[in-house]
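Got a structure for you, questions after.
Every protein chain but one is kept in place in this view of the complex.
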Amino acid sequence: MTGVPEDPSSQPSSQPSSQPSSQPSSQPSSRPRIPRDRDDDYAAGPIRARQEFVREQTGTALEHVSSYSLDPATLPGNIENFLGVAQVPVGLAGPLLVDGEHAQGEFYVPLATTEGTLVASYSRGMKLCREAGGITTTVLDDRMQRAPVFSFDSAREARAFSDWLVEHFDEIAAAAQATTTSGRLLDIQRFPVSKLLYTRFNYTTGDAAGQNMTGKATFAACAWIKQHYPAELHFLLEGQFATDKKTSVVNMLHTRGKRVVAEITLPAALVEEQMHVSTDKLYAARMRGQLGSIMSVTNNNGNHSANGITAMFIATGQDVANVAESSALYGFSELLPNGDFYASVTLPSLIVATYGGGTGLATQRECLELLGCYGSGKVLKLAEIVAATVLAGELSLGSAVVAEEWVQAHDDLGRNRP
Amino acid sequence: MTGVPEDPSSQPSSQPSSQPSSQPSSQPSSRPRIPRDRDDDYAAGPIRARQEFVREQTGTALEHVSSYSLDPATLPGNIENFLGVAQVPVGLAGPLLVDGEHAQGEFYVPLATTEGTLVASYSRGMKLCREAGGITTTVLDDRMQRAPVFSFDSAREARAFSDWLVEHFDEIAAAAQATTTSGRLLDIQRFPVSKLLYTRFNYTTGDAAGQNMTGKATFAACAWIKQHYPAELHFLLEGQFATDKKTSVVNMLHTRGKRVVAEITLPAALVEEQMHVSTDKLYAARMRGQLGSIMSVTNNNGNHSANGITAMFIATGQDVANVAESSALYGFSELLPNGDFYASVTLPSLIVATYGGGTGLATQRECLELLGCYGSGKVLKLAEIVAATVLAGELSLGSAVVAEEWVQAHDDLGRNRP
Amino acid sequence: MTGVPEDPSSQPSSQPSSQPSSQPSSQPSSRPRIPRDRDDDYAAGPIRARQEFVREQTGTALEHVSSYSLDPATLPGNIENFLGVAQVPVGLAGPLLVDGEHAQGEFYVPLATTEGTLVASYSRGMKLCREAGGITTTVLDDRMQRAPVFSFDSAREARAFSDWLVEHFDEIAAAAQATTTSGRLLDIQRFPVSKLLYTRFNYTTGDAAGQNMTGKATFAACAWIKQHYPAELHFLLEGQFATDKKTSVVNMLHTRGKRVVAEITLPAALVEEQMHVSTDKLYAARMRGQLGSIMSVTNNNGNHSANGITAMFIATGQDVANVAESSALYGFSELLPNGDFYASVTLPSLIVATYGGGTGLATQRECLELLGCYGSGKVLKLAEIVAATVLAGELSLGSAVVAEEWVQAHDDLGRNRP
Partner (left out) sequence: MTGVPEDPSSQPSSQPSSQPSSQPSSQPSSRPRIPRDRDDDYAAGPIRARQEFVREQTGTALEHVSSYSLDPATLPGNIENFLGVAQVPVGLAGPLLVDGEHAQGEFYVPLATTEGTLVASYSRGMKLCREAGGITTTVLDDRMQRAPVFSFDSAREARAFSDWLVEHFDEIAAAAQATTTSGRLLDIQRFPVSKLLYTRFNYTTGDAAGQNMTGKATFAACAWIKQHYPAELHFLLEGQFATDKKTSVVNMLHTRGKRVVAEITLPAALVEEQMHVSTDKLYAARMRGQLGSIMSVTNNNGNHSANGITAMFIATGQDVANVAESSALYGFSELLPNGDFYASVTLPSLIVATYGGGTGLATQRECLELLGCYGSGKVLKLAEIVAATVLAGELSLGSAVVAEEWVQAHDDLGRNRP
């Protein structure tokens, strides 16, 4: 029911580590199964057994993967077949000056990455924005969805069902909401095609990202529907219309997670002084980039939102796979008559949480706390900080691309790693 | 010149930690700047200074972020303002049976994630595929690009330049390749529009992901072009036609990184036995998902490639922001006359490296070694393993969605976390 | 206010033919202006004057363009600077057996085209469908829109306005509907981004296509809004979110004009007998075409809906430029367990009228009458016939492509025109 539904038969605990696979097919597996412990797979023993197993099977010692300070007892619900950790370096950027409705003031932003210059580049953008008076952030929408598709024998039957859904919305909402304390069903969008009805069940989900919550609630709603609809009903809980972990136009139009704007007006002189570019050159470059975005058909007419978002997601325990959709971006800029530069980014499908998922793990929680974003009632604050970080990064890279034209090639060529 | 170009003025070492900012604008920064050390910012002192600074400024102790086994001396080129690490749990999936041209045999796959059931779900798909005889993988293409846009006063001038580029390809390639030992300029694609010429400089880049290499080489090429073109020339090194860190149709059509296929034919009986679904139901569901993908307009007509790719990318030191584009997927399946199920995924823009970037860091290198993919000559092997992992995950989740229709709601509702 | 707003100063009647242009710029026009008559530009005199003018200026006699039976007195509101007519050949296809909710029975379909084999190909598909029991058609939705964009100084102001719109919907609807007897404002969709609010004012428009009606009504609504909104307001009547005369995802998702489905189940033996292909080959071809559609990123995963739609639009006096969006198509097919073939097309943005525009002109009205679709209350019937025609054409061409593989090349090569 999550993005990664589990099947009872695949539960680690259902397969004792000592017992060989029944091998129902004729394709014998030449390598042994991974050790597990059905009683407590997160205890020191089975973890060590797996590390030892890796050493035996692959010759890799896992000296560093085995080094961690987190308590494995905190991991059920976050990982199976736990082996150790990836140590991803965290750098600190900022301070980032945010004038949000939920985030107010200056923030130091932890960025987990292995991409050299990323932290420096974002810091540089944050400095520019700070000196311009800070970034204004606004959350425009907040909704998470699950998208069942219902199949019928004809378009007319699908249409009749669509009408029935509208008539019974209150009861369906009640069934959905019985499964959750924090989720609320806002509406059901309906997209009929052929003999099928694609839907989007849209929810608010409190401080959780909500993919599991909405999956569970929608499954309950569908169970109620199936029971009460006066005709036979076939459905799939997901018809690829919520495009979980996949970017899509429908999510960009209609919001998945938070829809957040970050905006700023940069004085021309400040841009010239800090970024060594004139705002009219910056604008001309942006217009060329925008046409490039249109022709290449991308989900993002900006520069590199994925860099900052990914680094914040790893640091703060977000579901990093959501970068696929959370990095979608609408950029809009204006060159003002006085030469100042208005810049904005709108993130239409930013999926963040300050509760659940990986947010409570050891380092992840610390990074959320560093931002003042751990726990209840903080998720919109986090969304605003992410959006402001993205805008700072857009301005930094956007300026660097323009300034490079005038840089001597040789100076530049030496300083990058292959 | 990388995805995150750096500007000399933003280099950490250029700004001594003790010296206050010159504060050219009237917006005073109320919070202090992050401590740095211009001599060796990766020494224990400045790292500890930043940790202490965070504690003072935010009240967060960073007990776990400060706990790591990696050697900070390995970090220059990967992170600035290093503070500590994110500990991301790694689970082990597999064995995954791959019949590739570069990856041969069974692999245990390290997945770094905080998303519960992800490892279990992928393992379940790997078991299914193993018992079906393994996954066949094929690398179809390999190219990395940088995409300068050239601006002129009229369409005719742009067209003349386009012709000139073709005539001088060999010299341009020589200029580009002078900057790199492993990169080779394959061709220059040209997309004229208005008075602009958008280009894509396509390279092979050996075992590196190559974004920096191609940036440097293309900058050198553009310097040569600017010097030799018999008229004035304005260009931007990136016209948003390589869409680095952004998914795009042009990259899906023309490949960015590796274009890899993973394919398998699953016996109907095996699917029924392992996944508790019939292949015709599985196929019908896939067709509905595909239409949903078309209508929602996504870069991925599969289920959740981003999950497996992200988890492998974090574990193995890839540039995780590339998930935005690497998770793009073309799925193609067939229900064979005998009921067996042919399934394939094509990843058209998978960006992986076994050299450079984060691949040499402590835990990341161990995870690459675990896969037998560390170092020179291994990048296509890694690409094949990623593609096979993705296919296993697609089949696991795809089956689970179908099987859920028949599951009793109540049994299901209890087992997920909010 | 229509797709082609007129400006008072550009009205033909405002510029007497005898008076020379004031020529404010220094670029003298070397060729004379087109003759007009400010009193009655549709009288025989000015028409003949223009024909004579063409002969003098270009040497073209216009023998055929000048031959028409329509009465020019019917043309005001349809054309300016009337010169004569294009004679587009009309062929008759059918009978087409339709089981619709508005179209019932067999129809002979007039197709205006110069594309050889088009009528034959559609007729062949209609024969197949007739023998399979006819095509079922269903109208799923009906809405026409105008899409103003409102600009503010910040995202928060845009958001506040968006809320205000919701609160004042009834008054806005009243203002809009005061301009029309047949139009009704259904809802206002809102898509916030940056400091802008893009909207879609969705209407039902009776038997008219409704682009003018919705333009006029929305202009009135915006006038009311501007007058009553307690802050300054800047808007454009069209923010390219209704994408008039342009296909778009938003229109395909949310309907522009009629959303119509045509569906049929074809017996395997009938397909084999009539089309000389097996249904499994037909289905395999369709799956390849669908993947091709996904990769090429088209607005239409079918074959050639534009052919039938264009030919019907020219014949029946529709606004033919709407083919750009009306030809968008979602195809969905299934190979049934018994080998029969379920086929459907969904036209999500079919813009048709049986009143207004060109529907009342001489030949156009006759062709509508031939279909029993002229005048009030007929528009959904026409939409159903168009959709059924499209489906017939899809099956005909789809089959032909498959059958061609087995055709001897030489037989085939002789029979087409270059």
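Note that the chains are named A, B and C in the order they appear, and that numbering of residues resets to 1 at the start of each chain.
Here is the rule we go by: contacts are C-beta pairs under 8 Å (C-beta built on N, C-alpha and C of every residue); 3 or more make two chains touch, one makes a residue touch a chain.
All values derive from a computational prediction rather than experimental measurement.
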Touching the absent chain when the full complex is considered, from C:251, C:333 or C:389: C:251
Touching residues on chain B - with respect to the absent chain: 101, 136, 138, 140-141, 154-156, 159, 191-196, 249-250, 253, 259, 261, 263, 297, 330, 332, 344, 346, 348
Where the unshown chain meets chain A, residue by residue: 249, 252-253, 280, 284, 287, 290-291, 293-295, 297, 301, 330, 332, 334, 337
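Heads up, the rule we're going with is that only the chains that are shown with their structure count from here on.
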Between chain C and chain B, distance of the C-alpha-averaged centres to the nearest whole Å: 42
For chain A paired with chain B, centre-to-centre distance based on mean C-alpha positions, whole Å: 15
Inter-centroid spacing, chain C versus chain A (mean Cα positions, whole Å): 40
Chain A residues counted as touching two or more neighbouring chains: 191, 193-194, 196, 249-250, 297
